[in-house]
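What follows is a single structure, and I will ask about it in a moment.
All protein chains of the complex are present and in place, except for one that has been dropped.
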Amino acid sequence: MGGHTSPEDIKKETRTYLLVFAALAVATVITVTVSYLDLNRTQAITVALFIATIKGGLVAAFFMHLLSEEKFIYSVLVLTLVFFVALFVLPISTLADAVGEHFVMEGVEHGESEAH
Amino acid sequence: MEIPYTVEVRPDTGLYNAKMGIWLFLASEVMLFGALFSTYIILRTGNPDWVQHSMNVPLATLNTMILISSSVTVVMSWASLRLKNFARFRMYFTGTLLLAGGFMVVKAIEYNQEFSQGLFPWSDNYMGIYFALTGLHGLHVVGGMVVIGYLLGPGAKMWRTAPEQYVNRIECLGLYWHFVDLVWIFLFPSLYLL
Partner (left out) sequence: MSPIDEQHPEEAPEVSEEAHEHAHDEHHGEHEESFIWKYVFSTDHKMIGIQYGITSLLFLAFGFALMLIMRWQLGNPGQPVPFIGGLLGQANAPGGVVLPEFYNQLGAMHGTIMVFLGVVPLAVGAFGNYIVPLQIGAPDMAFPKLNMMSYWFYFLGGVVMLASFVAPGGAANSGWTSYPPLSVAVATEGQTYWLIGMVFLITSSLLGAVNFITTIVQLRTKGMTWMRLPFFVWSQLVTAFLLLLAFPPLEAAAVFQLMDRVLGTSFFLPSGLIVSNQILQVAGGGSALLWQHLFWFLAHPEVYVLVLPAMGIIAEVIANNTRKPLWGYKPLVYSTVFLGFMSFIVWAHHMFLTGMGTVMNAFFQTTTMIISIPSVVILTALLLSLWGASIRFNTPMLFALAFLPMFGIGGLTGLPLGLAPADIHLHDTYYVIAHFHYVVAPGTLFALFAGIYYWYPKVTGRRMNEVLGKIHFFASLVFINGVFMPMFLQGLAGVSRRLYDGGATYSHAQGVLEWNAFMSNSAFLLALAQLPFIFNFFWSIKMGKVVDSNPWRATTLEWVATTSPPLGHGNFETVPVVYNGPYEYSVPGRDDDYLPQNVAVQEG
């Protein structure tokens, strides 16, 4: 998005920004309201993260204008996203797939490890 | 020889240098906050004695609204500048700075409440992660405020000398600011609501 957009386009953009703002505000109210309902843990997490993802998506898509961005930025973000997911999935599944009881540790752990 | 593409766009990438730079920086920020959130999940699921304190949700909701508003003002300030309306830009941009300041004030009130309840980073791992995450996020807000202050004050001269570059700077600051907002959008439910 260079400086080549016409004033009319920019004005149209600003209307979108205000709509997005309204949506974000409404979503915030919803997510707070839902948190006062008696949902079970899984439901609560699902709903809260779902709403947060929508809100984050709106910010990224419109405010950070990711809807119409250059290919290079998309590539970097996809790459980042892959490693971002790895940063969650691999440590968590490794810690979950443990031999014995080490996840809840008692006493000093002797797991000195190698460095190569 | 001048460094090319500081202002104008390189045809094959469609980007000027600073925009690529800020996005790369944000990519590294994604990994930073990824590690912070990953830590939170690992510590919380791995500890059978985890204590989840109920924090001050009304104040945090207020802060969410403040930060969302500041995101709108910053994007409006950029739009105003592209419409060459410097006065309106300055209004929105000052508004962003004030909202950011407001966010920090609310945060300080919250921290004070927690301290007075005897809740400190070392109290337990929930409090530890709470202060680590909100603290690092707060540092990002403060960092953003410094840059906004600079661009409003001494940095604003550039509007007269190199207007296009100034617009670019506002765009990059905006991208950073939206990212700070985006992080908060995920911090808020995971620390306060779940």
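Going by the order they are written in, the chains are A and B; count residues from 1 in each one.
Throughout what follows, contacts are C-beta pairs under 8 Å (C-beta built on N, C-alpha and C of every residue); 3 or more make two chains touch, one makes a residue touch a chain.
Please read all numbers here as calculations on a predicted model, not as lab measurements.
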Among B:Val7, B:Val57, B:Ala132 or B:Leu194, the residue in touch with the chain that has been omitted: B:Ala132
Touching residue (missing chain; options B:Ile42, B:Met65, B:Met91 or B:Leu194): B:Ile42
On subunit A, residues whose C-beta touches the chain left out of the figure: 72, 79-80, 83, 86-87, 90-91, 93-95, 97-100, 102-109, 111-116
In subunit B, positions touching the absent partner: 1-5, 10, 13, 15, 17-18, 20-21, 24-25, 27-29, 31-32, 34-36, 38-39, 42-43, 46-47, 49-50, 120-125, 128-129, 132, 136
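Definition applied: only the chains that are shown with their structure count from here on.
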Euclidean distance of C-alpha centroids - subunit A vs subunit B, Å: 15
Subunit B - residues contacting subunit A, complex: 9, 13-15, 20, 23-24, 27, 30-31, 34-35, 37-38, 41-42, 45-48, 57, 61, 64-65, 68-69, 71-72, 75-76, 79, 82-83, 164, 167, 171, 174-175, 178-179, 181-182, 185-186, 188-190, 192-194
Of all residues in subunit A, those that touch subunit B in their complex: 1-3, 5, 7, 10-11, 13-14, 17-18, 20-21, 24-25, 28, 31-32, 35, 44-45, 48-49, 51-52, 55-56, 59-60, 63-64, 70-73, 76-77, 79-81, 83-84, 87-88, 91-92, 95, 103-104
